[in-house]
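Structure record follows, encoded as structure tokens.
Removed from the display is one protein chain of the complex; every other protein chain stays in position.
The letters A, B and C name the chains in turn, as written, and every chain counts its residues from 1.
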Amino acid sequence: MKIQEADAKSLLAAAGLPVPPWSVARAPAEARAAAERFLGDGAGRVVIKAQVLVGGRGKAGGVKLAGSPREAEEVAGRILGMDIKGITVRKVLVGPAAVIVKEFYLGAILDRASRRIVLMASAEGGVEIEEVAKATPEAIHRVEAHPLLGLLDYQARELAFAIGLGGPHLRDFVRIARGLVATMKANDADLVEVNPLAIIRESGPEGHVERLACLDAKVTLDDSALPRHPDLEKLRDLDEEDPADAEARHYDISFIHLDGSIGCMVNGAGLAMTTMDLVKRAGGEPANFLDIGGGAKADRVAAAMRLILADPKVRAILVNIFGGITRGDEVARGLIEARSRQEREVPMVVRIVGTNAEEAGRLLEEASFETAATLDEAATKAVAAARAAGGAA
Amino acid sequence: MKIQEADAKSLLAAAGLPVPPWSVARAPAEARAAAERFLGDGAGRVVIKAQVLVGGRGKAGGVKLAGSPREAEEVAGRILGMDIKGITVRKVLVGPAAVIVKEFYLGAILDRASRRIVLMASAEGGVEIEEVAKATPEAIHRVEAHPLLGLLDYQARELAFAIGLGGPHLRDFVRIARGLVATMKANDADLVEVNPLAIIRESGPEGHVERLACLDAKVTLDDSALPRHPDLEKLRDLDEEDPADAEARHYDISFIHLDGSIGCMVNGAGLAMTTMDLVKRAGGEPANFLDIGGGAKADRVAAAMRLILADPKVRAILVNIFGGITRGDEVARGLIEARSRQEREVPMVVRIVGTNAEEAGRLLEEASFETAATLDEAATKAVAAARAAGGAA
Amino acid sequence: MSILIGRDTRLVVHGMTGREGEFHSRQMLDFGTRIVAGMTPGKGGLYALDNRVPVFDTIAEAARETGANTSCIFVPAAGAPDSILEAVGAGIPTIFCITEGIPALDMLPVVEVVRAAGARLIGPNCPGATSPGRAKVGIIPGSIHREGSVGVVSRSGTLTYEAVQAMTDAGIGQSTCVGIGGDPIIGTTFLDVLRLFAADPETEAIVLIGEIGGSAEEEAAAWAAEHLRGVPMAAFIAGRTAPEGKRMGHAGAIISGGRGTAAEKVAALEAAGIRVASSPTEIPALLRAAGYRG
Partner (left out) sequence: MSILIGRDTRLVVHGMTGREGEFHSRQMLDFGTRIVAGMTPGKGGLYALDNRVPVFDTIAEAARETGANTSCIFVPAAGAPDSILEAVGAGIPTIFCITEGIPALDMLPVVEVVRAAGARLIGPNCPGATSPGRAKVGIIPGSIHREGSVGVVSRSGTLTYEAVQAMTDAGIGQSTCVGIGGDPIIGTTFLDVLRLFAADPETEAIVLIGEIGGSAEEEAAAWAAEHLRGVPMAAFIAGRTAPEGKRMGHAGAIISGGRGTAAEKVAALEAAGIRVASSPTEIPALLRAAGYRG
């Protein structure tokens, strides 16, 4: 699960990391009030940043500076409501604009290949790490946290020296690096990224001081661990969520809405992706990824059907079940019941094999469903049905 | 550092373990008030336990039951002021007397040989584990916590089954066992013992319930770790401490008061014990163990001298320094200065070898100290001096 | 022979007395798997599966009393890491973890302890393994198989069944089918299984069924290019149409930062000389085209 920058910053701050203050505004007036406060506290300017869960908001014009409360209000007004990669901006983060001396990248990721938490750092801060990885992979330094002891101080120091961060900032860097890994563990995150981690200049009573600060933060959480973090579940941004997603979660259905016209209902993630791929190969476009999981009963089948039909673009439905734990006859009964209740008439092609497939076939035949023996055949039939209904490709 | 039962129970309770309520009373009237409360809350009787840092208080009459507030006051009056193994009882713990169904032993220790935290359990609860170890060692079951991951649930379950604790108490036992190890780690303890861990019977709204509870607790803390636990340092029981101990700690001197008449000042723990042993072999009795540590300067030497002389039984002093990090001349200067200020005239034998021993010898000779070339000689001379002063043996 | 499991498999099932554990234990018994013990803390001393299998309180006891050498874990996600560690602690060399939904960070120390102990973990969130005619451990339906000499390795569950069924329908039997699981942190990778197949005299061809996310297929392809020349192989990669940044059901199936796409994986496999089917039904034909004559 992705969370917004402001929430990511809260998690870092909770781990004791140096995050400059910020405020979240849902309306221009709120942004103005926040700007007033930060400017009053001594900030020269404030930064106003769109809070959206997609990258590239800077390039899209979603990050701007303002020198006065009035300007902040105006800028926030322009950013709020903006469309960034299909997402409508509904809130902005307002904070003091830091005087940046130098920017770095620091990120902790769960690395599959090494099966470790890997801490990555680069002196090329402020740009997307994927771009650095492509252009100058040697500029990215990485250490693998000890699999049982976590990140050790000396590992963090090695990373600091590798990116040229010694001297007065060494100790703070070690603290921040450990904090990233601690944040990861405390929240079951699979990514905790600070970009930029910056040396910022502040004026204090004794002149300028330079210190490290986490100016932006990105955290993604492990969905499997959310049940044990009810507080983090609350950070789910419903503003950016398809309403169908909540129902899918409720029924333990994996559901991802797509742009096509052929609704898919499958048991198993790999088979669900394969079903989508075969729809595409047959000349159609899948309307969704949908995995009803193992051992689905009638109620889950009915919920899956509702999710699919809630999309007005759906012109045909492909049901593909390879029974193992899942019993074909249970699915068939669920389909029959769901169809009897559904408001919209959409052609459906059903393929059920494996456990109790014979009984399923009998039930479907009695109820006059269109069936298919193989997945390839089912895909072809579904695409044809959608075309006939005026939908596919 | 040993801490009192009541403090040990606080640490266990802080880790979420089931510890019945208790109160500490320093006067009979306080015990009466506490008893009134517990009896009012439904306890049939209260238990009153001397709080002393030595074992065997039960046998010494330091643990008694009382059935009424008046009786509690009277019992507390008898226990307070009692002498248990040389310690005067200054406080008692008052708590509800549990109805015990069965007692167990459960302890977490830092095991040197395996270099692991070892969890030990026995179905022979309520008696000293050392006695069980001697009489029926096979009754003690142990598991080594994983050195990096800590105690794992399955290890705790293995221990539970080994002592016949399955069924309804299994889950609680696992929680308690993990809690012991967690308490150990959180507080840098080298021993966390619950004896007895008991199945107690309580009457609730739906009849009797049986549950596990930690009825007594013993915790000893790692002295090396106390600097990072200022809150635990406060648990040091000054009631039972020799006033000299605080001064020794202040100067980083290891000091243990003993019964003899020959004060010892040595650098290094092993050599300090050896010096005591040689005093004994020469027919004397050491008055103390005293290690001035490495690199001691004049102020620490002077403090050590004060500690030794504070004991009126001291009739002679043996100073034994093998200079390494410690410089012999520094010690000699400290001795000369200390003697010039000391109020009581006590014969002293000084042996200084190693780093800067020649300069030390010259200084001591000028100041007319009695010196010795070897440790054996120094011990013999010190014993003779103490005898002459009417003290040794 | 076969890999991971076989006629000498002596299985202990963790959580045998639970609903899933019991159901699949029966299926495994019916397939001919030798289940020597069940384990459910607190149920030690009972007998399960119509009194055929003794249940123990601990795996250590089960291993001691029955000589179990393989374990299969059906306990819920919260307890599964502990179950794996218990099996390792009891000296079980081969451990299958069927449980899904284990937080990834919980698995990091577990895979490390497994590795340090020299044991092998398959999964978690995997369907297990089947060696037709010998044994099955896990939840793969027994009926789809046919005895033979093609090794199948897959990150998926039902997709594997689809592919295996297609092979069986085409008269191509399997030596061992292994589902390694769809989680980001797993005990045994494609590459590990390829090594085992390479060393197995009865495996004459290999089918690899991958999906988007991570780079395990690429690593396997690179190894195969070097060590499996001459072994007929075919592959399938699910998720050609999956969008970036979305987790496709499996915790491990996600394209992020432009990496882990089906296109990359297909390219890596083809570069290694392995043809990639565009539908599971094409796998038998690709195997034959690659020279498989079984």
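Simple rule for what comes next: a residue touches a chain if its C-beta (ideal position, glycine included) is under 8 Å from a C-beta of that chain, and two chains touch if they have at least 3 such contacts.
Computed from a prediction, not measured in an experiment: that's the story for all the values here.
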TODO: From the touch rule at the top of the page, work out which displayed chains the omitted chain touches.
DONE: A, B
TODO: Based on the whole complex, identify which of B:L197, B:A272 or B:A372 touches the chain you can't see.
DONE: B:A272
Task: Touching residue (missing chain; options B:K59, B:R228, B:H250 or B:R341) - done: B:R228
Task: Candidate in contact with the missing chain, chosen from B:R70, B:R281 or B:R362 - done: B:R281
Task: Contact with the hidden chain (one of B:I117, B:L180 or B:A244) - done: B:I117
TODO: Since one chain isn't shown, list which residues of chain B touch it in the complete complex.
DONE: 110, 112-113, 115-117, 129-130, 133, 147-148, 184-185, 188, 190, 222-225, 228, 254, 256, 258, 266-274, 276-281, 286, 289, 291, 294, 322-325, 353-355, 374-376
Open item on the list: Using the document's contact rule, name the residues of chain A that touch the chain not shown here.
Closed with: 146, 148-149, 152-155, 157-158, 161, 166-167, 170
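Definition applied: only the chains that are shown with their structure count from here on.
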Open item on the list: Can you tell me which chain lies farthest from chain C, using the average of the Cα atoms as each chain's centre?
Closed with: B
- [ ] Using mean C-alpha positions as chain centres, tell me how far chain B is from chain C in Å, no decimals.
- [x] 55
Task: Where chain C touches two or more other chains at once, by residue number - done: 109, 113
Task: For chain B, residues contacting two or more additional chains - done: 148-149
